[in-house]
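The next block holds one structure in the form of structure tokens; read it before the comments.
A single protein chain has been removed from this complex, and every other one stays in its place.
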Amino acid sequence: MDLSYSQENEEYRAKLQAFLQENWPLPESLGDLEARKEEFRRRATAAGYMMRAIPKEYGGSEQPLDFLKGEIIREEIKKHGAPTEVVHIGTGRVVPVLLAHGTPEQKAKWIPGTVSREFMWSQGYSEPNAGSDLASLKTRAELVGDKWIINGQKIWSSRAHKDPYMVLLVRTEPEDVAPRHKGISYMLVDLRQPGVEIRPIKQISGEPEFNEVFFTNAEAPADAIVGGRGNGWNVSRMLLRFERAAFSGINWADSLIARAVKTARSTIRNGRPAIEDPSLRADLARLQARAMAMRYSAYRDMSMEAVGEPSGDYMLMQKLYLTEFLLKLDDITRDLLADDLMMLRPGEGGDGLKGNAKWVDATLQSLKIRIAGGSSNIQRNIIGERVLGLPRDQVGVNARKNQEAAQ
Amino acid sequence: MDLSYSQENEEYRAKLQAFLQENWPLPESLGDLEARKEEFRRRATAAGYMMRAIPKEYGGSEQPLDFLKGEIIREEIKKHGAPTEVVHIGTGRVVPVLLAHGTPEQKAKWIPGTVSREFMWSQGYSEPNAGSDLASLKTRAELVGDKWIINGQKIWSSRAHKDPYMVLLVRTEPEDVAPRHKGISYMLVDLRQPGVEIRPIKQISGEPEFNEVFFTNAEAPADAIVGGRGNGWNVSRMLLRFERAAFSGINWADSLIARAVKTARSTIRNGRPAIEDPSLRADLARLQARAMAMRYSAYRDMSMEAVGEPSGDYMLMQKLYLTEFLLKLDDITRDLLADDLMMLRPGEGGDGLKGNAKWVDATLQSLKIRIAGGSSNIQRNIIGERVLGLPRDQVGVNARKNQEAAQ
Amino acid sequence: MNFRLNEDQQQLQGTIAKILAADRMQPRTRAVIDGKQSWDKETWQELIDFGLTGIVVPEENGGMGMSLIELALCAEELGRSAAAVPFLGHALATIAIVEGGSDAQKAKYLPGLASGEVLASVALTEGNDTWAPEDWQMKPEGGTISGHKRNVPHGAFAQLLVVGLAGGALGVVEVASGGVSCETFEPLDLTRPICSIDFDHAKVDLLENGPAAAVRTWDAALALLSADAYGGAWKITEMARDYVQVREAFGAKLGDFQAIKHQMANIVVEVEPTRGLYWFAAYSFAKMPEKATHAASLAKAQTSEVYDKVARMCTELHGGIGFTWEFDAHIWLKRAIFDLAWGGRPQRLFIRAAAQTDW
Partner (left out) sequence: MNFRLNEDQQQLQGTIAKILAADRMQPRTRAVIDGKQSWDKETWQELIDFGLTGIVVPEENGGMGMSLIELALCAEELGRSAAAVPFLGHALATIAIVEGGSDAQKAKYLPGLASGEVLASVALTEGNDTWAPEDWQMKPEGGTISGHKRNVPHGAFAQLLVVGLAGGALGVVEVASGGVSCETFEPLDLTRPICSIDFDHAKVDLLENGPAAAVRTWDAALALLSADAYGGAWKITEMARDYVQVREAFGAKLGDFQAIKHQMANIVVEVEPTRGLYWFAAYSFAKMPEKATHAASLAKAQTSEVYDKVARMCTELHGGIGFTWEFDAHIWLKRAIFDLAWGGRPQRLFIRAAAQTDW
């Protein structure tokens, strides 16, 4: 157990600081701000500070997994104000799948363009009648000649209106394949074709962010499936695990606490800053205890994984734990905001504490977090079954048996 | 809607006050304190202030249902410091059943002695493997000649070690009667016989309060069943409803708040009484809001029942709502008690705030309340099904189907 | 003694429930939500025709002379149907004048408010969290007022404003007299848009019994908001109940899953008992004024906390669809937040209630 930055790591940090000094900001002669940011990222990748998990041959820097170095890079880039690595579905989810399951041809075709952000991706998993229960999805693809012909509807694709490519979970095998998830494949599709219609969905905040995507005889080439026909379920579950493993939730929790403290400083109660109220301070400390519990549990898990030990079940629980954190934070911010809760955008005349509108949006977003990526009830099923060894849920199973018996 | 005490009720109150003035305290010439209390209760019953729901022929005062008068009586007797009506299982549960379901002979045999507290009762419902799921109880009675022969085991009988009679739910019909609860009868049994063994169960507080009662060829006369063979389920459900209808939970909640306020006055925090802390005051007000919600919801229900209107579903929810109240109260008292939480009995040397030991006991008791009289999960099933019309639970049903299929 | 609705009250509530029946209202509310109308004038006119605006106005001033109990029963239905009408401000302005006006002031203002000819609202708070009359700083000078007020419901459409003033006084401003300008912005609850109002030497008529009326108006606001919250909480609960009975997952209806059933049970157990709280708040306002501040503060604090919590839970039960603009659940979710915030945050009101006890 050693949380100190070792000599090696301090040297790494010093080298990184020197790199940052030298490379940011870049001279204006290198183009506009966007171009300069891109150039910085290219250099940072070449130096091993970005795209660390991606092989060099595909444009990454191919560094060994080291969560402490990851934290050092995050800290120093933030401190220096340099451009951060662009996080997107492509590098976060598509590339790992391709690396693990793609053919050499698929890797060559898709990875470099995804790493360079020439190919941007949205995700087509959920359907109107298959949310938490992905195995029941209905969008089908049939191989006709050398093409997959796709028909069906996807929903909650958060970037389909902006990004031209989609990773699709689609039924390619007969309906009566059992278990049902065996009939699903993982497919890469270009959305820029006549058979695809994209309709934005407005969120409750009033902003469009999601889309419905309709496929009517849309096409994909025969080699569009990654990981083999009928293997999409396993491929996508690997993705979900990957998604959960991130520290992003923990760092987000820390930043939310910092923001809540800032709000509590600028909110006046009985003539004094609210942050001086002992009861509020205790509530904020309660949140901090939860954030720390997450951080050090994750450190433990990752330290064990790094040496190949089985790391326990904490990662299965983090999303539900974070959900509870957000709920408690909402209770605190509701009381701090008071009237400002009623404004979705602050008044131009200076009404509303600066920053409070962000909290109103945050309380709506926290509802989305609870729903997205598997509902809390699904999480509880998984935890009850995998962590505690309790029986699998019988209701769905029995309902299906009864349906079959009735047929 | 009229919560004011009408002229009629104010006159009733004045008459009651006069009665109390005249009859309490009674002269010592009438015997020791217990005897004088009994005499007072006899007089109060004769005057219509006690045993109001019980017909005169059985020793009651046979007054029409009037929940306001009930409250007035409770208030004035408390204010005057006179003896209160003795609440026991006999008048609370056995007599109502006998009145509704008993034969004339059964009424004559059991009610007067129960009203006079010559016959005291305990309750034999739960079994070691039939707690929430009463319909699965296994204690059997068989009619042999003119006697019921009883074999089996009951548990959680809170007064069996003190009181000689027991109301028993017992299986009298064949095992394969369906639904299972149709085979159960409601039986009155004298425990003072060789076939009955009573073993006290020590509670987690260290006090014995419950008992296990073992029946080994115990006997009861042929007319021991009330309400007919196989009808015990309906009879006992009427009891449970009766039990829930009481105001006792609400009055108890009010008294707990008053006690918490008293504790908060005598607890010093940062040199000031804890009751001055705004955050604690808000928490106590939250409790008060819940107590008021219960009181006025119950007033509404009873007002509607009094005129024969369907009164809604509130009464189905009160126990769960009260459970939540107790949980929140526990959180408050834990913080107030601080170190005193660690003492089950206060120190003789004056350690521990007077009264705090009561809270430690109360926190243990509040766990009992959550379990007794139907677990919270059963309550939620009932509410989900009856109030919201959601489907009946399938797990138990399916498990039973599977068992049957396997046989 | 009894605590049930009499036949007149039952009939009143039944009638307004019919006017506000969900299937009639849905397209009208939608038109407001989607920005096609600024507010639901059609329903408001029907409510005026029904007599809503006259309920608490004395008969001699053109009203029905009923009490806050009846008005709260209507507020429950408005909350249930999420009506996009200027009820809250208008009702509170009316109550302020009923409680605080001289006979002449009542005769001058109330007939127009009772008939619905004049639309009114209230302008009370200045900074954030300044709902108590003692928080107000605005001072009349030479018969006019100047300064900034916030959180005025439907303030952009009101012709008459009751304004909170220093010392808990109340003044009436007729918008047509000038010196009144409204700053609008994007409110969360589009069915009850709030705005800020700037007064610049606007002519003001001080109510005779302003300070007493100001506390009464606040208490009335709390009782009406708790009624709204109770109605709204039941409505969104019913939406979730209906949804879980049709939506399928894993081959079964959501409602077949015990976890879902128990979540629904936990929701309804919080919602239903708050009816007694809001009833008693309205009842004590009308009949036991010495208890009104305590009861109204507890009722609004508790009921709006429940509404807010339940609205979040019910939204979550809808899954992704609950997070879309097209699905109606968010209308109630946002009304819940309005009910939580307007009139004072719960924590402050619980502390206000505690101050009414002997603690």
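Which chain is which? They are A, B and C, in the order written, and residues in each are numbered from 1.
The working rule: a residue touches a chain if its C-beta (ideal position, glycine included) is under 8 Å from a C-beta of that chain, and two chains touch if they have at least 3 such contacts.
Predicted model, so just to flag it, every value in this text is computed and none were measured.
Asker: Considering all chains of the complex, which shown ones does the missing chain contact?
Answerer: Spelled out, the missing chain touches these shown chains: A, B, C.
Asker: Can you work out which residue in C:R4, C:K149, C:H262 or C:H294 touches the chain that's missing from view?
Answerer: With C:R4, C:K149, C:H262 or C:H294 as choices, the missing chain is touched by C:H262.
Asker: If I consider the whole complex, including the chain that's not displayed, which of B:N23, B:Q63, B:T84 or B:S136 touches that chain?
Answerer: With B:N23, B:Q63, B:T84 or B:S136 as choices, the missing chain is touched by B:S136.
Asker: Touching the hidden chain in the full complex, which residues of subunit A are there? Just list them.
Answerer: With respect to the unshown chain, the touching residues of subunit A are 1-6, 9, 68, 261, 264-265, 275, 278, 281-286, 288-290, 292-300, 302-304, 306-307, 309, 312-314, 317-318, 320-321, 324, 377, 379-381, 383-385, 387-391, 393-395.
Asker: Using the document's contact rule, name the residues of subunit C that touch the chain not shown here.
Answerer: 257-259, 261-262
Asker: Touching residues of subunit B against the unshown chain: what are they?
Answerer: Where subunit B meets the chain not shown: residues 126, 129, 131-133, 136, 155-156, 201-204, 206, 210, 267, 269, 334-335, 337-349, 351-353, 360, 363, 367-368, 370-372, 375-377, 380, 393, 395-400, 403.
Definition applied: only the chains that are shown with their structure count from here on.
Asker: Considering only mean CA positions as chain centres, point out the chain farthest from subunit B.
Answerer: The chain lying farthest from subunit B is A.
Asker: Rounded to a whole Å, what is the gap between the Cα centroids of subunit A and subunit B?
Answerer: 53
Asker: Note the residues in subunit B that touch 2 or more other chains, in rising order.
Answerer: 278, 394-395
Asker: Please list all residues of subunit C that touch 2 or more other chains.
Answerer: Within subunit C, residues 253, 256, 258, 347 contact more than one other chain.
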